[in-house]
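Some notes on the structure that comes next.
All protein chains of the complex are present and in place, except for one that has been dropped.
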Amino acid sequence: MDYDALKERVCAANKEINRVQLAILTWGNASEVDREAGVFAIKPSGVDYDEMTPDDIPIISLETGEKLEGAMNPSSDTATHWHLYKAFPDIGGIVHTHSPYATAWAQAHRGIPCLGTTHADTFYGAVPCTRPLTQAEIEGEYELNTGKVIEEHFVNNGLKAVELPGVLVSSHAPFTWGADALKAVVNGRVLEEVAKMAATTFALNPNLGSVDQFLLDKHYLRKHGANAYYGQK
Amino acid sequence: MDYDALKERVCAANKEINRVQLAILTWGNASEVDREAGVFAIKPSGVDYDEMTPDDIPIISLETGEKLEGAMNPSSDTATHWHLYKAFPDIGGIVHTHSPYATAWAQAHRGIPCLGTTHADTFYGAVPCTRPLTQAEIEGEYELNTGKVIEEHFVNNGLKAVELPGVLVSSHAPFTWGADALKAVVNGRVLEEVAKMAATTFALNPNLGSVDQFLLDKHYLRKHGANAYYGQK
Amino acid sequence: MDYDALKERVCAANKEINRVQLAILTWGNASEVDREAGVFAIKPSGVDYDEMTPDDIPIISLETGEKLEGAMNPSSDTATHWHLYKAFPDIGGIVHTHSPYATAWAQAHRGIPCLGTTHADTFYGAVPCTRPLTQAEIEGEYELNTGKVIEEHFVNNGLKAVELPGVLVSSHAPFTWGADALKAVVNGRVLEEVAKMAATTFALNPNLGSVDQFLLDKHYLRKHGANAYYGQK
Partner (left out) sequence: MDYDALKERVCAANKEINRVQLAILTWGNASEVDREAGVFAIKPSGVDYDEMTPDDIPIISLETGEKLEGAMNPSSDTATHWHLYKAFPDIGGIVHTHSPYATAWAQAHRGIPCLGTTHADTFYGAVPCTRPLTQAEIEGEYELNTGKVIEEHFVNNGLKAVELPGVLVSSHAPFTWGADALKAVVNGRVLEEVAKMAATTFALNPNLGSVDQFLLDKHYLRKHGANAYYGQK
């Protein structure tokens, strides 16, 4: 079995994280799953984006979460990605960053309400913030439990991962996802821009609520619904 | 009839939106009208700025709002541009972006009062924020109604489009205009910079009002009045 | 008489304003005086920084304020520069910009108190904000009166231009100066950075006062006093 194309896409998506300034240093990682092959590829841990090559990208078993291929250690966040691929069967790529505005909302323990069409074009509702992990969750299988807390929030609140392609982990930072790794990076950019705009918006009007559901419907569905009319398709 | 020059100008103006960082991804569109020919040219929907060529630019009838020429779908905001060209017969180009500070004011449902000469040099008074669209307006011909709500605000408040080349659509984002597409981009840059300065200004002094009318007159008219003395003309 | 070297320096200083992002579009101008020759050179009005050449730089009489040489109109702010060269005989270059943070303080009608050593290294005390110009001053010789209001503030408050190389004009924007045009640009950069830091500082601690005089003395004088020991001289 040959994962060259998958490794190339994941390497490119990780470099894209850095190019679009979602992460300084090594503060972000992207992965992409090949569900037929039962594997996902992910950034190696602590490697500079500029120096990374497709050969450095580890391949992980979707069944066991163990490394199948590659000389380097996978990202320390690998178990979070692994759990999310299992919890959300419709997603194809995942991105984790510490982009500054989204991270500030996560640190403030606040989800980002939908304040306008920029948000509604990508996220069909508020970008949620998880509950804090417990001491036992943190001292146990921390990265795996991070994935579980994200899944718990989506299940308990009846949220659909495909319609809401991002989350803030409390006291930590954002995860976004999409059809593939590059689309997960795009959703990470949208989330950071939305987080920045929302911070400025609340500074100008602290008592603001979410937009009306019919505006949210209009904008989300004109891009993503059955009758979408944005773009060239 | 040959629209090559118009398409080139509109293609260049759309790339300029991206170059000056008024839009990430595909979050902005520029158009320009040729009133003699009865058409306007506009960005194709969802196309990357880097990949766009003049051949991709659709030509729209000013009379019907329908596409006359071009293989690609025009911007999903085409009906807004169309209505504004009809409502404001003195403008030649229109730009729509989601630039972050102007969008934050729109999301906060606040117009931007004139707080200094930077604003007064381009906008002869506060940059207005429209009323929210109703459910019926959003669920009906949404993009056309966006144009109508902008026109309504200008008519009801006795505002002149040429003197006030921009507006914030509530819960949405800014539109700017000018003598041609490139000048509409310039006005989009001014609006974003003014929106940023105004947010910082209110953080430093929350109780501030507008500048005096005589300062507004002086700055606007030294650049735009009959006796203007700015520049080389 | 040949002003080639002066024109080259002023052209370079104006391009520097743009390179270091103190001004977008044409929102800033630099000038430099040759007191022996009795002239100063200044940016032409409304010309793009990228297109400007030394030949475009007008030469103005220090005695009359009239243009002596050059095909282009001088900056519309020429009379302000002219007055400041006469009011402050120790300065050699002047820069005016609408840099966003300094302009926000000017729009908020607040001088910038000295909050730390970054400020104290360049400005020997608060960067002052002038009183608003009166209607008569604005409707009369506006640009000249802008210079007069700056001078008035320095005279009434016993401030020395060389020790305090910048000012905020109320509802307008900053002016900075220095030994030559390039040093005035450097002081414009310092002012913008100090203005940004001070805005963040007050957000974190709204009740803050100025630093102690002995800290201000230490930092200002280690760079500028008779016993300065910063740098290579």
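Per-chain residue numbering starts at 1, and chain names A, B and C are given in the order in which the chains are listed.
To be clear about the criterion, a contact is a pair of C-beta atoms (placed from the backbone, for glycine too) under 8 Å apart; a residue touches a chain by one contact, two chains touch by 3 or more.
The structure presented is a predicted model; accordingly, all values stated were derived computationally and were not measured.
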Self-check item: Visible contact partners (per top-of-document touch definition) of the missing chain
Solution: A, C
Practice problem: Using the definition of touch stated at the top, determine which of A:S31, A:T103 or A:T117 touches the missing chain. | Solution: A:T103
Quiz item: Of the listed residues A:E66, A:D90 or A:E139, which contacts the missing chain in the full complex?
Solution: A:E139
Exercise. Please give every residue of chain A in contact with the chain that is not shown.
Key: 24-25, 27, 44-47, 72-73, 76, 98, 100-101, 103-110, 132-133, 135, 138-139, 142, 171-173, 199, 202-203
Quiz item: If the missing chain were put back, which residues of chain C would it touch?
Solution: 20, 115-118, 186, 189-190, 193, 196-198, 200-201, 203-205, 208, 211-212, 214-215, 218, 222, 229-232
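Heads up, the rule we're going with is that only the chains that are shown with their structure count from here on.
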Self-check item: Graph class of chain-chain contacts, one of line, ring, star, complete, other
Solution: line
Quiz item: Just by CA atoms, which chain is the most central one?
Solution: B
Quiz item: chain A to chain C: how many Å between their CA centres?
Solution: 46
Quiz item: Can you list the chain B residues in contact with two or more other chains?
Solution: 203
